[in-house]
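Please read through the structure below; I'll follow up with questions.
Complex shown without one protein chain; remaining protein chains in place.
Naming follows writing order (A and B), and every chain is counted from residue 1.
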Amino acid sequence: MTNYAYVSLIPLLPLACFVVLGLWGRKRFKTFSGIVGTGSLLASTILSFYTAYQYFFVDGKVNGVYQHIIAMKYTWLQFSPNVSIDMGIMLDPISVMMIVVVTFISLMVHVFSLGYMKGEERFATYYAFLSLFTFSMLGLVLSTNIFQIYMFWELVGVSSYLLIGYYFDKPSAVAASKKAFIVTRFADLGFLIGILILAFHAETLDISTLIERLTDHQSTQFVSITTGSLLGVSILTWGLTLVFIGGAGKSAMFPLHIWLPDAMEGPTPVSALIHAATMVVAGVYLVARLFPVYSIDGAALDIVTYVGAFSALLAAVIACTQTDIKRVLAYSTMSQIGYMMFSLGVSRYGGENGLGFMASMFHLFTHAFFKSLLFLGAGAVIHLVHSNDMKDMGGLRKFMPVTHISFLIACLAISGIPPFAGFFSKEEILTAAFDSNKLIYGVALFTSGLTAFYMFRLYFSIFWKKESHLHNAHGEGTSTMKIPLIILAVCAVIAGLLPFSNFITSDGAALETHINLVFSIAPVLLALGGILLAANLYKTENNKPEKVAAALGGFYKAAHSKFYVDEVYIFVTKKIVFNLIGRPAAWIDKNIVDGLMNLIASVTEKISELIKGLQSGKVQSYTLYFFAGIVGLAAVFIYLWK
Amino acid sequence: MNISLLVILPILTAVALLFCNGLKQVRTVSLIGATVQLALAFALLILYWNERAAGNTAQMLFESSYTWFAPLHINFHVGVDGISIAMIALTSFIVLAGVLMSWKEDRMPKEFFFLLILLSAGAYGFFISLDLFTMFFFLEVAVIPKFLLIGIWGSGKKEYSAMKLALMLMGGSALVFVGLLGLYFNTDIGGGVHSFDLLQISQMHIPVEVQKMFFPFAFAGFGIFGALFPFHTWVPDGHSSAPTAASMFLAGISMKLGGYGCLRVATYLMPDAAHAYSWIIVLLATIAIIYGAFATMMQTDLKYINAYSSVSHCGFVLLGIGMLTQTSITGAVMQMVSHGLMTALFFAAIGMIYSRTHTRMVAQLGGLLKMMPFISTVFVIAGLCSLGLPGFSGFVAEMTVFMGSWQNPDTMYRIATILACASIVVTAVYILRAVGQSVMGPVTDSHYLGLKDASWNEKFAAGLLIIGIVAIGIAPFWLNELITPATDTIMQHAVKLVTLK
Partner (left out) sequence: MNDIPLTHILFVSTALFFIGMYGLFTRRNMITMLMSVELILNSVNINFVAFNKYLFPDKLEGVFFSIFVVTIAAAEAAVAIAIIINLYRSHNSIDVEDAGEMKY
């Protein structure tokens, strides 16, 4: 067995980079900070590729099954003799896959940002935050301990907060960063309580031990967590659902998705990294991490399934109506994550039943490439046009050929056109859904048609539609911006061809999968239909989109307004929480609780007001009181105190 | 090492201050005094580790005792365990940071620094006392300087606040004293002789009825110091009127006197009563946590925001004590240390902002990050620590309290824990609102454009506190190992006397 201790360098290099750039970046590395960040990440990337090679091809497998390898583990905080937070590194197929994805996409984003963020005043800070994010995300996926996941979970949240609010003088960016943090924090509350429940019953926080205990039907821990119930639902379901709420918050599942579109206020490369490829799939990763436990609890998995499928559909519908290109991509991300979620939900543990799990991970993998490509492409477009709105774009294909081609590839990939990456993963998801739940399959199929439609709506609106009026076109951007696009485009083409099911499955054993051509006909045709429809409506400038919108009437309007979910939230927070809880609390404190204290003080004052007349300052009245006292005491002692 | 030095040193510093003239001399002497305090605290920490590593398992180390007033058996009996050391280290950090933050206090500097140092003497004395009377004595020593610091160097309605704070804390002291006397007269060390000695009392079995009678006095009395709902209202007014260093002392040290007393005196010496009344403690603590957090959300003044959030955060201390599991008590102690550092940092940041912009109203501030990156970063770090971000001490402490609280299997206690957990969301709301408004966003006032970033002393003070916060946040195991043996003793003592439900 190889010593995997070097894996710890993968997250620690970005951390070191964060510390160095955060402390001295502004003064010492003003212009070099990009190089420093990119260099350290390149080292991490190489290490993680090496790790993947070691793990998948050299010694990860024992008897045909990939093992969980604990590369290192240190007790970080001991709560009680058997419950502790450990910091450690666990290697298993999904964590190894994730470190490859995270370091690789992060590297692309680092390189792209060299050109995109050039000349920014807080360039060093930007790279420091990117490094912080990369560190946290790597720490998250390598966790051995559920509390370790929670810690890094919070850290990715805060790095996302810092990066969304990067343009801190823009009020909308500040509001968006705040919203992202608070909404995910709210979800994390569920996660935290879920952890408390699971940890209490499993008597451990260690993921491997927890899974072992809660899947063993004989163990006392399993008995205690399944026999106990609250409101007619077993404790296990409660725990898992609460954990899922945490995941749903991070992964922007309905109804906790409202932060994701707003998060697009951050710099575009950040959106590509955090809000497309890595952080937002943390929820999927979390469910996958605890999948053996989820798989024994049908109720929790059903929740995952329906939330995922509904989010996929809802986001796809909204995406068709948005005009901000980054928001379209954001909703598309949400929709694709919905796919991953319900694919996990319809899956079961082990063998053929685990197809959904494998499909979900596969989609996570391919999605990372084409979605970050889409975002970086959008970034390049925005860099050129200085606007996020589709209306300001059109006909850009001549100005930016590289971006155009790579964007087209990404669109084809996400739409599921063979032989691009998205086709393969989406096929597996649809197969898994078809095998277990026809309703979900229907939703997924319809959504995949919608996906093709809105992606090509985006594509045609940016690159075709009208002839461009750009006069001062300064070209496509630096080569550091183009190279990542090209690399990612290549990945978006070939990633689907990997024999993914040989490596990553629910139980670690290889799974035979094959593309059933008959089965593929329906989704591909639907996707092509979507593309043709989009081409018809948006390839040239015409008034058909307006007509369609008018024909759809209220539904279009509702979708355009994102089904008023934001308004509901604003109503709940501003009107209910602030007015009915916050204000009364502050009022009660000021007037009743503090009033009580002041009342005690003023009563004391009143009493002293009453008796202060005795202190008249007249010596003779004092003498009189004195003698009266003496007489009184004398009377008491002589007559009463016998 | 004779730990009485911890009291003698600040007193010597204070006396030396009386012979100084002018701000420069005064602050140099104070700085030297505070630095030596810090060094002493660290030396104590190291010696303590060595003793423990050498296998010394005595409950209290470095004990020494001098007769103070023989007829009543009052001794100057001092000694430390892990909890005291943690609190001493906290105090020394805050004293040094506080001195640095008052570097330019030119209004009656001698008196100002004298009172600050005197306050620290009171705090050290309190934390090392093992004699209830001595403890009470130092508790009082730590009250009076606060009154003067706020009343003379404060801002806003300072007379009102100073009076309120002093009266409420005196009220608390009175309750504490009743509780202590109640204990005293029910002890017997042979031949009808009573004792104030903490260790001796802990060996006796105080009758349950007596405990039930005097526990509320002691707990509520110390609770007033520790912002126990509904006796927390001195906190917002007191903190917001106090000068920066005094706010740091108040929130960082004084409020910890209460938590420490609740744990060391009330809970440790009267465990039966603590069990009997734990539901009330938990109830009040939960109210303080949630209600404090919501009340914070509505504040518009930065100092009020931090003061109310202190009410909420100190609720965790009392919650941890009330839950009566070993982990939760460890968490409570950690929260004391963490909150002390964090809130001192927060007040330091607010002080730096206020001294430049001359306003503390959130609505009037904006875009400070542009002109004052250092101060703004400090502010954001304090905020993030307050909302419990991993990597900072707040997270460690809160999670320990939550984990510990959850171990108490009673359903109502579970609900209290969930409510307490929910406060992290509310905390995020108010912290991010404050940060978003004041530090980020567009610059609201063109005057701000010319403002300078932190000076060396401010950087040093903030850096010191940040080091403390991050050290606990990244490596909590050392703090945990420091505290756990002590909380273990407390819990074993409680379990020995009480059969858990």
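Basically, contacts are C-beta pairs under 8 Å (C-beta built on N, C-alpha and C of every residue); 3 or more make two chains touch, one makes a residue touch a chain.
Not measured: the values here are computed from a predicted model.
Participant: Could you tell me which displayed chains border the chain that was left out of the figure?
Facilitator: A
Participant: Consider the whole complex, including the chain that is not shown, and state which of A:Lys27, A:His514 or A:Lys618 touches that chain.
Facilitator: A:Lys618
Participant: Could you please point out the subunit A residues that touch the chain left off the display?
Facilitator: 612-613, 615-620, 623-624, 627
To be clear about the criterion, only the chains that are shown with their structure count from here on.
Participant: Could you give the separation in Å between the centres of subunit A and subunit B, each centre being the mean of its C-alpha atoms?
Facilitator: Centre-to-centre distance between subunit A and subunit B: 36 Å.
Participant: Which bits of subunit B are touching subunit A when the two form their complex?
Facilitator: Listed in rising order, the residues are 164, 167-168, 229-234, 291, 294-295, 297-299, 308, 326-327, 367, 369-370, 373, 384, 387-391, 395-396, 399-400, 402-404, 406-407, 417-418, 421-422, 424-425, 428-429, 432-433, 436, 439-443, 476-477, 480, 484.
Participant: Where on subunit A is subunit B touching in the complex?
Facilitator: Per the touch definition, subunit A meets subunit B at residues 26, 75-80, 83, 85, 147, 150-152, 154-155, 158, 161, 165, 168-171, 174-175, 177-178, 181-182, 185-186, 188-189, 192-193, 196, 199-200, 578, 581-583, 585-586, 588-589, 593-594, 596-597, 601.
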